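Left out: one protein chain. Kept in place: all the others.
Per-chain residue numbering starts at 1, and chain names A and B are given in the order in which the chains are listed.
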Amino acid sequence: MALRKYIFSVDHKIVGMQYLCTGLVMAFVGGYLAYVFRHQLAWPNEPVPLFGMVGPDQYNASVTMHGTIMVFWVAMPILLSGFGNYLLPLMIGAPDMAFPRLNMMSFWTFFLSTLLLMSSFLVPGGAASGGWTSYPPLAASPGLSGVEWGGHLWILAVALEFASMLMGGINFLTTTLTMRAPGMTLFRMPILVWMLNIASLVFMFSVGPLIAGAFMLLADRLFQTGFFLPQSGGDPLLFQHLFWFFGHPEVYVLLFPALGIIAEVMTVFARKPFFGYRPLIYASLIASVLSFLVWAHHQFISGMDPRLAAPFSITTIIISVPFAVAIFSYIATLWGGSIELKTPMIFALGMLAEFLVGGVTGIFNGSAAADIYLHDTYFVVAHFHYTLFPVTFLAGFAGIYFWYPKWFGRLMNETWGKIHAVLTIISFNVTFLPLFAIGLVGHQRRIFDPSLFDYLQPFQHLHVISTWGFIILFLSQIIFVVNFIASLCYGPIATRNPWSAATLEWLAPSPPGHGNFEEPPVVHRGPYDYSLPGLTGKDWKNQTEAV
Amino acid sequence: MMLHWLPINISTYGHKIDHVILVIYLIVGIWFLLAEGILGYFIIRYHRSKGQPAIFQPGTSLRSLMWVLIPAALVLAFDIGIEVVQGPIWEEIKMNLPEKPDQTIRIRGRQFVWEITHPGPDGRLDTADDIKTFNQLTIPVHQKIVFELQAEDVIHSLWIPNLRLKQDAVPGRTIRGWFETMQTGTYPIACAELCGSGHGTMQGQLHVMDFADYQKWLAEQTPSGEGATSGTP
Partner (left out) sequence: MKSSVPIWRLGIWWFLGSEIVVFGGLIVCYLLYRFHHPEWASEAAHTLTWVGAVNTVVLLTSSLTMILAHHEVEHGNARSGATYLGLTILAGIIFLLLKSYEYHHEITEGFLPSRSLFWSFYFLMTALHGLHIVGGLVANVVVWSGLKRRFATHRIESVGLYWHFVDVVWIFLFPLLYLSASGGMR
């Protein structure tokens, strides 16, 4: 019975938890790999404690697998599948997902893909080492990379992971369209629900060509075809187009749910309705359409026709407008609020503040002329970590601290939560700020020993600072793990609605039982009716309260 | 604050790239400080300890939305400004090759060396006096050099920070580009695209010589087309 209830469960809450926990465990794997290569970069000639000597092949493999794991096995399952599965039905007042069995299948497909990916560390030749982008011919020719099975498994695992995320996306979209509680019109849905659906749509329509590309790449590896090999008439650049046609929208697949999470958190802890709910939704929809038209800005110097730079620069400029609208709306939401800096709020504000750094530094890379110099340097590394770290971890932690009482019926320790938040945000900056500088120096990416280059030697101390920052960042997460586990048993008991929030999930018991709500909710108002004029006693109205 | 990290520039167009970086830095820097400043100010000003109740402000009226839409329109205006500055520079560097280069060289990346073919005394490629070297690129200063970039096996990326030059080398393609140096000396060459286990060791030197030294260097080489090599593989 326990097997049915907790392992092969079709309940969206269990599936969501399974995704979330797998994602968190994989975050430690990805973090460990980061520790291996960060230590190597700071002290290139010393063995890495808990690993050993790092040669170029181990270095390339750890960088490749770090990127792959953090994007596909941490950010995706936590933000989209974890929060999405658990919260989406609750927030629209549904008893479960539209296709509960498909949901379970989605997780187990994901789990299988995880096993495949992890097994690639154990095969002869080691794990894939062609970068998380897997550019051919390197990634298409085992003879040139020295990685045989690791590469096959990488492609299979990624393709399976995509399949599982597609199943999840089908579920999200169908559930949202068909299972909303009476009165829950589209524009009464919480922002997170909108964002999960937009993300699912973007994913669904961007990933197809890359799945096709993955088949082609696998055929090149296994059957001596030459889809991406020039000696057979193939073109290596075609894969880059397929990859980034997916890869850029993928950034928004991660960003949208993160924006959704912090919208829920910020409205509650500022006691304010979201400033410009509809404009935010419209802006996100426009951005999601535009996201299909900007991909080649990752390829300015890839050897593609340089005349393409102008149109893709222009679309990149246009896409910054809806995101400017979004970011300004978030800041404006704080205006005139009554801000309480609880742990989730610190993380949410941290996400906003740090993501701004990632956003503005992207403009350097989005400008083709500046990108000639900055492309493939550590500047890019710093830039995308300033986007993806806040999105994945700061927003992720905001969500975990925020919904923990709903999930487990207990609150996490607030003091340790705050310590965790402050340590994480500070050490994150110590890790990645130096990388901007080191990138400007001209430090190219993915070299295992910077001391081999004379012009990089004077800046070695920046690597050391970054690595110490990372070690503190990594160790700070122990606080989180202990807090997470200890609070399961010792945390203060949570009421149904510990944060006085207005959305539907806070009506259900903590944790919600099977079927979620004791009686089906009927919705009468929007999701963020905080500080309505004329209220006495409490300053908010739940979505089910009559107008 | 930002530009001083860049290595010295020795190409005729490098300062334009630096200029683009500076322009973006200034524009983006002001926006960034403003946004973070307002964010920080709101957090302090509207902290609950101040004891004032929150106002109900859903931002539904067009009037209040102007607080968001006008800044967003300004962002667009500044973005267009950046594009106007950077667009022509990209065109100059990557699209408009000099019609009469002083010299054409061929650079071919393979795991894990740059194979460089200098035209030799006759100034033309694919003749008997071509000079082939590994990782050592020797050119005369103040000359417009056009390069033909190729790759043998996997994608490499020619990366010469002091020239502000980066261009991927793709198997099956010949990608042409150009540069002109302003200063003699020896500068690093690297590979900027992951190309296999030796990616981190793939490096070379750019030797920029004045014309007399270059002639002297030419005379010292074994002038032979195919198979002639010098330098260390």
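One rule holds in what follows: a residue touches a chain if its C-beta (ideal position, glycine included) is under 8 Å from a C-beta of that chain, and two chains touch if they have at least 3 such contacts.
What you are looking at is a predicted structure, and each value in this text was computed from that prediction instead of being measured.
Asker: Quick one: which shown chains sit in contact with the chain that's not drawn?
Answerer: Computed over the complete complex, the missing chain touches A.
Asker: Which one touches the absent chain: A:44, A:234, A:260 or A:279?
Answerer: A:234
Asker: Which listed residue, A:45, A:185 or A:536, touches the chain dropped from view?
Answerer: Answering carefully, the residue with contact to the hidden chain is A:185.
Asker: One chain is left out of this view; which of A:207, A:309, A:425 or A:447 touches it in the full complex?
Answerer: For the chain that is not drawn, the touching residue is A:207.
Asker: Touching the absent chain in the whole complex: find that residue among A:25, A:53, A:177 or A:485.
Answerer: A:177
Asker: Which parts of subunit A face the unshown chain closely enough to count as touching?
Answerer: 98-99, 102, 166, 169-171, 173-174, 177-185, 204-213, 215-216, 219, 223-227, 232-235, 238, 242
Keep in mind that, in the parts below, only the chains that are shown with their structure count from here on.
Asker: Okay, in this complex, where on subunit B does subunit A touch?
Answerer: Those in contact with subunit A are residues 2-3, 5-7, 16-17, 20-21, 24-25, 28-29, 31-32, 35-36, 38-39, 42-43, 46-48, 52-60, 64-65, 67-69, 71-73, 75-76, 79-80, 82-83, 86-87, 89-90, 93-95, 111, 153-155, 157, 159, 161, 164-173, 175, 188, 190-201, 203.
Asker: Which stretch or stretches of subunit A touch subunit B in the complex?
Answerer: 55-57, 59-60, 129-131, 135, 137-138, 141, 144-146, 229-231, 234-237, 270-279, 301-303, 306-307, 309-310, 313-314, 317-318, 320-321, 324-325, 327-329, 331-332, 334-341, 349, 352-353, 356-357, 360-361, 363-364, 367-370, 372-377, 437, 440-442, 444-449, 452-455, 528, 530-533, 539
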